[in-house]
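As you look at this complex, bear in mind that one protein chain is not there, while each of the others sits in place.
Labels run A and B following the written order; every chain starts at residue 1.
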Amino acid sequence: MDTRDPFRENVLAAGHRACAGCGEAMAARMVTDLIGSEAIYVAATGCLQVFTTHNAQSAWQVPWIHSVFANAAAVAAGIEAALRARGDNTPVVVQAGDGGTFDIGLQCLSGMIERGHDVLFVCYDNEGYMNTGVQRSGSTPHAVRTTTSPPGRLRAGKRHLKKDVLAIVGAHHLPYAATATVAFFSDLQDKVKKALSIRGPRFLQVLAPCPLGWDHAAERTVEVARLAVETGLFPLVELEYGTPTSVMHLARQRPVEDYLELQGRFRHLFASDRGREEIRHLQALADTHVAHYGLLDPDRPGATEASVAARRHAWGGYARPRREPSS
Amino acid sequence: MRQQLEGSHAVASAVARCRPRVIAAYPITPQTHIIEHLARMIADGDLDSEFVSAESEFAAASIVLGAVATGERAFTATASQGLLLMTEVLFNIAGLRLPVVMICANRAVSAPISIFNDHQDSMSLRDAGWIQLYVESNQEAADTVVQAYRIAETCALPVMVCMDGFFLTHTFEPVELPTQEEVDRYLPPLRFPRALNPARPMTLGGGAEPDNYLEYRASQHRALDDAAETIAHASTEYAQVTGRDHGGLFEAYRLADAHTVVVALGSVMGAIKDSVDALRHQGQAVGALRLRCFRPFPSQALVRALAGAQRIVVVEKALSAGAGGILACELRACLQQAGSACPVHGFVGGLGGRDLTVNTLTAVIDAAAKSPAPACRFIDCHETGPLETG
Partner (left out) sequence: MTRLDFAPGSSIAYHTGDWRVQQPVYRDKWPPCSRACPCGEDIQAWLALANDHEWEAAWRKLTERNPLPAVLGRICFHPCEGACNRRALDTAVNVHALERELGDRALRNGWRHERLTARFTNRKVAVIGAGPAGLSFAFQMARHGVPVTLFEATDRPGGTLASGIPAYRLPRDVLEREIDAILDLGITLQTGVRIGTDRDVDCLRESFDAIFLAIGAQRPRRHPDGGAEGAGILTGLDFLHQVNTGSPPAVPSRVAVIGGGNTAMDAARCARRLGADVTVICAQGPHGSQPGHPDAEITALPEEVRQAEAEGIRIRYRLGVRRVVHGGGQPAGVEIARVDRLHDLEGRFHPRLFAGTEEFLPAGMVIFAIGQEVDWRGLDTLKTLSPPEVMVGGDAASGPRFAATAIGSGFQAASTLLARWVEGVTTHAERESREIPAQALNLAYYRPEPRQEPPASFASPNDFREIVPGLDAAAVEKEAVRCLSCGVCFHCGNCWNFCPDAAILRREDRFTVDTDYCKGCGICARECPCGHIDMESLLT
C-alpha cells in the first residue's frame, strides 16, 4: 500500500508506468481520489488499465477488476446487481477510455444506462486508441493526424467528425451526464461530487490530453486541456435527464489556432491550403458549440477564470484525511 | 415428487433452488423458456434475485462475471450464436478463475442459421478453460446444474452445463426436483475469498508478461485436471443427499463385456441405448459409454473404462471443419497415448437438429463393424444436397 501522503489516499498510487505528463493518469488520480477508496472500480482495456497493472504490480489501492475491452459497463452492471441484491450501497465506478466508451464499449454502456443501474461511468477521453499506438477512434476530432488517419497526398487527417457521445448518452435521459477536464479542477471536483450524490446511471466525459498521441510537450498537458475549453472545442456542460442544465461560460473565446498550434497532431493543417480550410472548419465547429450551449453570455461572464483562479492556502481542495488501510 | 416437466422448467426450478442473487441473460432459441421461467418466479416472489435483461450475450456473460466477482452466486444461459458472442468473456472468466455457472442449450451455429440442436456451439468453446458437463435427460439437467455450483465454487473454475436444445429444453419428461432443503444441505453459501470488497482491496485482471503468462495457463490446466476428482465426488455426494446418481465423469451402459462400444454425449444416448439393446438382443456384444464430463477430458478414466473394447464407435453432433469429429479425435489421441490400438470409428451426425433414430444408429454400428475406421464419416448425409456448391 502507498501511505506516503497523510493528506490524500492516492487511490491511484505512484509507480505506474504512464508517460510523463499523462493527462489520463492525472484525470484518474483526481477522479478516484475524489471518489475515495470505499468503492469498486471496473476498468476497460486501455492505457489506464495497462499502465497501472503491469508486471504483477498494481497501482490501485481499491477493489478493481478488468475484464475485456468492451464490457466494463456490463461487468459494472453485474457488480451493482450483486450489491443491490444484498442491500449494499457501495459505489460502483467504471473507468474507460474513449475506445471503451464511444466505439467498442458503446453497446454495454447503452444497456447499462437503459436498465438504470446505479453505476458511475467515467470516460477519460484522449481522443484516440493511444494504448495500441495512436490509432483513430470515434472520439478523434476532425482533421487529426493518427496512425490510421495519417495526412498524405490524398488526405488531411481524420475525415469524420468527433462523435457526440454526450448527446448519445443524454438521449437515454439518464439522471446525470457531464463533461469536464483536468485543467478545471474545481469544476471536476463539483461534478464528481454531484455525480456521487445521485442514484442511477451517471456519466462523466473527462478530456485528458495525451502528450504522446497529441504530440505536445509533456509539461503542457493542463494548458492544452484549458485551451480546448477556452476555444469552445470542448464545452464543459451538465445534462440532467438529457437536458443541458449548466455550462461553464467562457471569459472569452480563444481562436482555435491557439489550441492547434501546440499539438503536432494538427501540424499538417498549417502547411497547406487544404489544411487551412480544415482549421476554418474546426473554428466553425467551435463556434457552433459556443452558440448551441450559450458559452459566451454577457450576463454570465468568466466562469472559466473563476474556476481556475488559484487561492491562498487552498491546499488543493482535498479536505479528506486518509482512510487507514485495513490489514 | 415426480412431475411432468419441460426441460427448461426443470432446470430453471433447480437453478432457483441454488439461490442465485443475479441472473442475466439475453434471449435466444432454445434457451428462452429457461430464462422466462426464472423471470416468472422472480415476478411472483418465488425467487429473490436480480434479473438483468442484458442487451446482448456478451453483456450477459459480463454481468455474471461482475456479480460473481463481487461474491454473489449468479446464473446465465445461452446457445449457439449467443455462446459465440460471449467467447471473449468466457475465456476471461476462466482466466480470472471465477466460479460462474451457465447452461448452454446446445444449438447449431450459423451460417447457415439454424435454431435446432447440435453440439457445435459448446464444442467451439472447449478451449476456453470451462468445465463442460453434458446431460442426457431433464432429470439429469436439473440435478447437474446443482452439482455445477458445488463444483465451480470448490474449484474456482466456471462450469457449463450442456443440455440439448429442443430435445431436452422443450420436451416434457418426468422429473423429481431436488427440494430446497436438499439443495441447501448440499450447496453451502458462496464464499469467494477474492471478492471485490473495499475492506480487502485487490486488483483482479491485470496484465501478464512473457515471463509469467505460461504459469497462469499451466496452473489453470492443472486446476482443470484436478477438477475431475471434484466432479466425481460432487456426483457421489449428490447421490447421497438425493438418491440420484447420473455417473460422475461418464455413464456406462452394458459396457462390462462389450466388444463394440458406442461413445457419445448428451440426449442421443437415449436412442443409442435402445440400439444397444436391439443389437444385444441379436447377440452382439455392444455397449455404450456416455461421456458426461468433456472438459476436463477424463483420459485416464476413459482408457480404463474402454480397456476391454475392441472397437469404438463415436457418434457426435459436432465437427471441426477441415479436421473432422472432435470427440473422436480426442478419444483416439488419449487411447493412442495409453498404448491402445483399439480402432475408433468417427461418425458425425445430427447436425442442425437432424434426428438420430434408433434405426440410423443401428445402421451406423453395423457399418462400423463391417469396414475399417474412417477418420470421419457423416451420418445420413445427402451428398448432393441443395446447398452443395461447386
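Keep this in mind: contacts are C-beta pairs under 8 Å (C-beta built on N, C-alpha and C of every residue); 3 or more make two chains touch, one makes a residue touch a chain.
It should be emphasised that the depicted structure is a prediction, and the values quoted were computed from it without experimental measurement.
Visitor: Check each of A:161, A:218, A:271 or A:284 against the chain that is not shown and name the one that touches it.
Guide: Hidden-chain contact among the options goes to A:218.
Visitor: Can you work out which residue in A:20, A:161 or A:291 touches the chain that's missing from view?
Guide: Residue touching the absent chain, from the options given: A:20.
Visitor: Write the list of chain B residues that the hidden chain touches.
Guide: Against the missing chain, chain B presents residues 95-97, 156, 194, 201-206, 208, 212, 215-216, 219-220.
Visitor: Going by the touch rule given at the top, which residues of chain A touch the chain that is not shown?
Guide: On the chain A side, contact with the omitted chain comes from 1-2, 4-8, 10, 12-18, 20-23, 25-26, 29-30, 52-53, 55-62, 64, 182, 185, 211, 217-223, 226, 302, 305-306, 308-317.
Quick note on the criterion: only the chains that are shown with their structure count from here on.
Visitor: For chain A and chain B, what's the span in angstrom between their mean Cα positions?
Guide: Each chain's C-alpha centroid was found; their separation is 43 Å.
Visitor: Taking the touch rule as given, give the residues of chain B at its contact with chain A in the complex, in rising order.
Guide: 21-22, 24, 48-50, 52-56, 58-72, 74, 88-89, 92, 96, 196-209, 212
Visitor: Quick check: in the complex, which residue numbers of chain A touch chain B?
Guide: That would be residues 37-40, 42-43, 49-50, 52-58, 60-68, 70-71, 74-86, 90, 107-108, 110-111, 114-115, 326 of chain A.
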